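What follows is part of the complex, with its chains left where they were.
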Amino acid sequence: MTKGKTTTADGAAPMDPLWQEHGRPERAEGEPALVIDVGGFEGPLDLLLHLARAQKVDLARISILALAEQYLEFVDTARQVRIELAADYLVMAAWLAYLKSRLLIPQQAKDEGPSGEEMAATLAFRLKRLEAMRDAATRLVNRNRLGRDVFARGAPEHIADDRKSVFEATLYDLLSAYANLRQRQAVTQVTIEKRQVWSLSDARDILMRMIGEIGEDWHALDRFLLRYLVAPADRATAIASAFAASLELAREGQVELRQDGAFEPIFMRRGKTPLPRDGQ
Amino acid sequence: MAAVEIEPEDDLIEAEQGAVESAFVEAERIAEALIFASAQPVSERSIAERLPAGIDARAVLARLKAAYAPRGVNLVQVEDHWAFRTAADLSFVLRSGETEARKLSRAALEVLAIIAYHQPVTRAEIEEIRGVQTSKGTVDVLMEAGWVRFRGRRRSPGRPVTFGTTRDFLDHFGLETLRDLPGLEELKGAGLLSGRIPPGFRMPLPPADDELAEDEDPMTASDIEELGLLTPGGSDEE
């Protein structure tokens, strides 16, 4: 725990004081202080984007390695003070830890995985793309908008329109009517179970998130996954569930798994022919 | 506007007049937009309040009224309130159809959705899914809209009529085929189905084409005639 800092007994101190460390000497240059309200971020990429911005350079020139380190530092701190991070953040942490290892350790000759540089470029591209979309959203929302800056006729008169049907309904109306109806009928049998262990479906969800991150190249992710996804006490249940879930996903074709020998790392990549997800 | 060197007086007067005119035009634009956007006729006073200072609202409105007089839309005065109305001589264009689009009732939407997802489906099955009796009028409305049709008859006791959707249904809702209807995952993903969904929850996959199901007989001409006379699927079918 950081020195001179008193957290309340249950760790429920307000968010920002946890990160804003007053009275601390200036950080070294190029190492911006983490001032983070985790609730304010739209997922791990958003957080990364924020950190990249803090590097104060063009996205094309950021140090991916530094960025990965800052992110991992953030996650470690969050875990120390027992902030529960959503699975998305942990998945990203696992991936970044792997990326870091690829960047630092020279690539082995027979290693088939993507190089650290390729992985870094992928990350930089995704950050750039997200930022572009965010800017686009801002430009969009700042346009002259109907009902705010620009107005339609306030007192429309009736005109005969060319609609074939005399009835009005959108697909959205239709679907929400159906969904509501079915839900109403289904709602009677709901039971809420308490979670104590990593259930198979938890593990499966997390692995599915990973598949999105890792793409079609082999990645040795198991160690990183375990380190970031679970508290040490839950490690056994996590290993068991994650392994079982990965086998299930492999059977469905969602992932491919590879292990070169006993106790060797397990490699994973996105499957070539995933089955339909909605059970069709 | 860059500052202009002091000029002969004539130019000054001209410039001033230009400024007055452009302020007037601006006032016209404001009045026009205000009246256009308002749901009710707008009082002259409230227009005057929003015009640049020193502009005579009455004069602005008079000029607007004259400008719109020959057009398809006229500016009309009702006591001291102003509104746009389509020109009286064009009423024939506007009132030709008189078919106001009606909103489908919630019940009708539900029945339509059930028919879309569960087709071929009988009235009894619709009622089972909804958990309530469906009034005769509901299916009639959907037939009238042209979205629902008789498909055939189920080969089961009573040979109940089966319902399905039409080509017009797909057109109206922007679907290419019935298979484009979103499935369980997608409804969940879009936030339409929320909360916990019980494990047994199933959504049917609508048929890919109009082929009759295995336990379905085609409608015969006499069936149709009969139904036309008996009004479809009256509440006591058996």
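The chains carry the letters A and B, assigned in the order they are written, with residues numbered from 1 in each.
Note that in this section a contact is a pair of C-beta atoms (placed from the backbone, for glycine too) under 8 Å apart; a residue touches a chain by one contact, two chains touch by 3 or more.
Nothing here was measured: the structure is a model prediction, and the numbers come from that model.
J.: Counting every copy in this structure file, what formula fits the complex?
T.: The complete assembly in this structure file has composition A x1, B x2.
The rule is simple: only the chains that are shown with their structure count from here on.
J.: Would you mind pulling out the distance in Å between where the CA atoms of chain A average out and where those of chain B do?
T.: Each chain's C-alpha centroid was found; their separation is 39 Å.
J.: Going by the contact rule set out above, which residues of chain A touch chain B in the complex?
T.: 151-155, 157-161, 163-171, 173-179, 181-183, 185-187, 189-190, 192, 277-280
J.: Of all residues in chain B, which touch chain A in the complex?
T.: Those residues of chain B that touch chain A are 33, 36-40, 83-86, 93-104, 106, 109-110, 112-114, 116-117, 129-131, 141, 144-147, 168, 172-175, 181-187, 190, 192-198, 200-201, 203, 205.
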